[in-house]
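The complex appears here without one of its protein chains, the remainder shown in place.
We call the chains A, B and C, going by the order they appear; numbering starts again at 1 in every chain.
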Amino acid sequence: MTLTANLTKNKLVEMYKMMVKIRLFEEKVFELYAQNLVPGTIHLYTGQEAVAVGVCSALRKDDYITSTHRGHGHCIAKGAEIKRVMAEILGKKTGYCKGKGGSMHIADFNIGMLGATAVVGAGIPIAAGAALSIKLRKTGQVVACFFGDGASNQGTFHEGINMAAIWQLPVIFVCENNLYAMGTRQSIAMKIENIADRATAYGIPGVVVDGNDVLAVYEAALSAVERARRDEGPTLIECKTYRHRGHSRVDPAKYRPKEEVEAWLAKDPIKQLRERLLQSTILTEVEIQRIEEEVSTEIEEAVKYSMESPYPAPQEALEDVYA
Amino acid sequence: MTLTANLTKNKLVEMYKMMVKIRLFEEKVFELYAQNLVPGTIHLYTGQEAVAVGVCSALRKDDYITSTHRGHGHCIAKGAEIKRVMAEILGKKTGYCKGKGGSMHIADFNIGMLGATAVVGAGIPIAAGAALSIKLRKTGQVVACFFGDGASNQGTFHEGINMAAIWQLPVIFVCENNLYAMGTRQSIAMKIENIADRATAYGIPGVVVDGNDVLAVYEAALSAVERARRDEGPTLIECKTYRHRGHSRVDPAKYRPKEEVEAWLAKDPIKQLRERLLQSTILTEVEIQRIEEEVSTEIEEAVKYSMESPYPAPQEALEDVYA
Amino acid sequence: MRKISYREALREALREEMRRNPAVFLLGEDIGRYWGGAFKVTDGLAEEFGDDRVRDTPISENAIIGVAVGAAITGMRPVAEIMFGDLTALAMDQIANQAAKLRYMFGGQAKVPLVIRTPFGGGVNIAAHHSQSLEAWFMHVPGLYVAVPSTPYDAKGLLKAAIRGNNPVIFCEHKLLYHVEGEVPEEDYIIPFGVADIKREGEDVTVVATLCMVHKALKAAEILEAEGVSVEVVDPRTLTPLDKKAIINSVKKTGRLVAVSEDCKTAGVTAEIAAIVAEEAIDYLDAPIKRVAEPDTPIPFSPPLEQYVIPNEKAIVKAIKEII
Partner (left out) sequence: MRKISYREALREALREEMRRNPAVFLLGEDIGRYWGGAFKVTDGLAEEFGDDRVRDTPISENAIIGVAVGAAITGMRPVAEIMFGDLTALAMDQIANQAAKLRYMFGGQAKVPLVIRTPFGGGVNIAAHHSQSLEAWFMHVPGLYVAVPSTPYDAKGLLKAAIRGNNPVIFCEHKLLYHVEGEVPEEDYIIPFGVADIKREGEDVTVVATLCMVHKALKAAEILEAEGVSVEVVDPRTLTPLDKKAIINSVKKTGRLVAVSEDCKTAGVTAEIAAIVAEEAIDYLDAPIKRVAEPDTPIPFSPPLEQYVIPNEKAIVKAIKEII
């Protein structure tokens, strides 16, 4: 991992801090889950932090993102308040969706986070539509659309990216290839190695990037975003990465060979960036320590806030069906 | 167009005759339609005969095909009786589907014609499924799946071909690229020129072939079929062709430039084969004349048969819902 | 008042709303300058508004709706056309799981001002994949509105209301109605959703019908008038929201209900109409409820078969007579 000339020290530190925030947030969610405090299921983002942070760091505040069942990281990287993310995950009235959405459906329209859909692949045409809207309204925004390797086998991938391509829409398609869709290895579900090669089918560029190298992700995203903003159309970016935990809840992920897991844990994106920042003396051990403390404090506050928040009143279930 | 060593004289003459049969059949359907004798709509195959005939000539009798709204040619090429095809188009009880299906839903399971679906692209996973069945039953058959350029933008194309690829199924995907989906030029609906390039996305071979050259189609199909029969998996074959008439019924096809139409009419697949057969003295003018007469007679008989056939009784509408 | 066709009424609604609000745009297969829509509803609009606002799409129904959803939640007002109602089956995820539910899932953050126009119904011999009536599927999806205009007047007023509204609407047209003419004022008007129209007043029996069936019910009413039976024809105009009150009030007056719809009988539109009355107005009934609908079969191709399954005025007359 080399540091890039494009990034100020501040930005690098911000990115590092954001990755730590996502990591510690997710570990806290896991902890709460283990204590039976989180209803339903959860899909943690640990291990993939470099993707959300690398991509969102290349976006403007008013740019949009769309997200998935594994979306906490995307929300936080786009700038969501973690206390409201946590409150939503706990089903509280103070959550972003008033408890109606939960972990799999967080949205914050104020920061351009257009929401997570739990139907795998369904966000792809929606992202293309937001990009069409941008183009028609001429606002110069860009959309980043996150989805997994598994999602790339859905019809929506084909139809949605094709439409974005023909209309040259300002959207970047970010495939987080963490090698598995639940217990299904990529090689069981497709014959090709690089999902980025599917870009050929639509006449758009496809790029493979080390998804555990936040700077590489950032650079790839930035150039795709700039391309989109120049009205040159979409790019498909495949980020090779790995989830540290099982797919959801209680999945022990026994389908993954031990050596594979270890190899990927050794490539932990946060550790990699930390080492680089230390080496290049952008951060000291003490500063790193301080960042972790700050983040931990913020998370503790978020937990406190969301634990103390009330549940919605039952009849609120009847609200928000129609505008 | 060069004649291929693989083909006996007999087979060449048969292929020629089959193309003529489809052409004259379709012109007869058009005539009947103009006389208000055909209910509903029709999508004629004229101009594309080389595709159905080239492909079906490479198949065994017990191989399967799936078809589309533009399916008369596929049926006939696979060996359907034209009188029963015509009867179905006219809504008669003697038709292949007892009048329940009509032009867009002809099937003849006895000859491996697994039927036409009028939902564009829907036949693609169905064909893959028939191929899976073959593989599980170990019968050594192959499936040929016909669909249009427009269909290649459907999610079913992506999902169905991907599944066929990963399971290495004995199916050949035949895209009849006639440049238009209704009034929509290919270039409006996709950025790429060769639909065959989409094969890359699935890790299977993609081949472009002159769809107006029946021998080229035959060769491409044959090698794909042999590959499939060797259990090496699917191939995507794109046949560049053109429909001579409008999309359906009364479409005057004004969206097509005159020069384009003329250029393609000059490449008429039947004319091309006829010239070649004459040149190589495989057929004489007289024999060609005789073939046309034979075919015309057969078609007149089919018309008579189907015109004289009764309509189904109204209450038959209630039959065949469940097995 | 001038008369125009249902098709023209729809086109006028689109044109007026596109002029009125630049956020309104159209997308769908072959709706643009090369074809003008399979049923010519959008004919000429690309010429006025350009290809950007009258956008031809690839054959990708699920993405057409998905793209429209994405545009709708970010400030546009898309009107998507699905060429045949049967093909909504390909887009059910984006319609029922995304368009209809995003607002709710996101706690009210999203607004989804999206209209999906699509023609349902049989009668033109294009068989099982191009002839269904699937309104009931959409009635069963909270978060969606369902419009079912039977006349040019209703078509225009409802479509304008749909486009100006902030909720996703399945706007159900009918292939056999496009050429039907009727009075339509030149002035701007909208028809609010959830307000039924009594298409004919009567005393002896209430017929609730939609789309083509309104016209067949009116014919049945005329036939029966000669026999001294007075039929009230209630056209809900939107199935969601449904003007229950109008239906119940009519049944209170007549004491008899025949629910008529072109869809398959089981779990169809008429089931819901019947159930509402059985729940909320059973005491006013003087006879069993009757449903007139298609038998539970796909739509066959051959004309005599198709005519057999599509309900006609005779079937309505028969049903009425059975409970009079």
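The definition used in the following text is that a contact is a pair of C-beta atoms (placed from the backbone, for glycine too) under 8 Å apart; a residue touches a chain by one contact, two chains touch by 3 or more.
No experiment lies behind these values; they were computed from the predicted model shown.
Asker: One chain isn't displayed here. Which of the visible ones does it touch?
Answerer: A, B, C
Asker: From the listed residues A:13, A:119, A:288 or A:323, report the one that touches the chain absent from this view.
Answerer: A:119
Asker: Which of C:143, C:165 or C:236 touches the chain that is not shown?
Answerer: C:143
Asker: Which residue, A:67, A:133 or A:154, contacts the hidden chain when the whole complex is considered?
Answerer: Reading the full complex, the residue touching the unseen chain is A:154.
Asker: For subunit C, which residues lie in contact with the unshown chain of the complex?
Answerer: 62, 86-87, 89-90, 92-93, 95-97, 100-101, 104-105, 127-129, 134, 136-137, 139-143, 240, 242, 263-264, 266-272, 274-275, 277-280, 282-283, 285, 287-291, 295-298, 300
Asker: Suppose we count only contacts with the excluded chain; which residues of subunit A make the list?
Answerer: Residues touching the hidden chain, for subunit A, are 39-41, 91-92, 97, 99-105, 117-121, 150-151, 153-155, 181-185, 188-190, 255, 311-318, 321.
Asker: Just the residue numbers, please: which parts of subunit B touch the chain that's not shown?
Answerer: On the subunit B side, contact with the omitted chain comes from 64, 66, 95-101, 105, 107-109, 114-115, 117, 119, 122, 124-134, 136-137, 155-156, 158-160, 162-163, 166-167, 319-323.
FYI, only the chains that are shown with their structure count from here on.
Asker: Starting from the mean Cα coordinates of subunit A and subunit B, work out the distance between those two points in Å.
Answerer: 46
Asker: What is the distance in Å between the mean C-alpha positions of subunit A and subunit C?
Answerer: That pair's centroid distance is 40 Å.
Asker: On subunit A, where are the residues touching two or more other chains?
Answerer: If we look for residues of subunit A contacting two or more partner chains, we find 155-156, 158-159, 162, 166.
Asker: So which stretches of subunit C touch two or more other chains?
Answerer: Counting only residues that touch two or more other chains, subunit C contributes 57-58, 60, 62-63.
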